[in-house]
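A protein chain is absent from this complex, but the other protein chains hold their places.
Let's turn to subunit A:
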């Protein structure tokens, strides 16, 4: 059994990337409008759906960039 590394922590400047998908979906002025439409979807709907991939990109980036070396 290994001894836990006392200096090990989750601190990393990359973690700040997580703030983007938290703050952006909470700014209604970005998406509370009809135009431009995309495939018939008003902006309100397609843009908020597009925040999902934004969140995925940011969490995946943080996961990859902060991987612990084993």
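Criterion: contacts are C-beta pairs under 8 Å (C-beta built on N, C-alpha and C of every residue); 3 or more make two chains touch, one makes a residue touch a chain; residues count from 1.
One rule holds for everything that comes next: contacts and distances are computed from a predicted model.
Q: Just to verify: the chain that's not displayed, which of "Probable septum site-determining protein MinC", "PDR/VanB family oxidoreductase", "SSS family solute:Na+ symporter" or "Energy-coupling factor transporter ATP-binding protein" does UniProt list as its protein name?
A: Result for the unshown chain: "SSS family solute:Na+ symporter".
Q: Please identify, in ascending order, the residues of subunit A that touch the omitted chain?
A: 1-6, 8-10, 15, 18-22, 25-26, 28, 32-34, 37, 39-42, 44-45, 48-49, 51-52, 54-56, 58-60, 62-63
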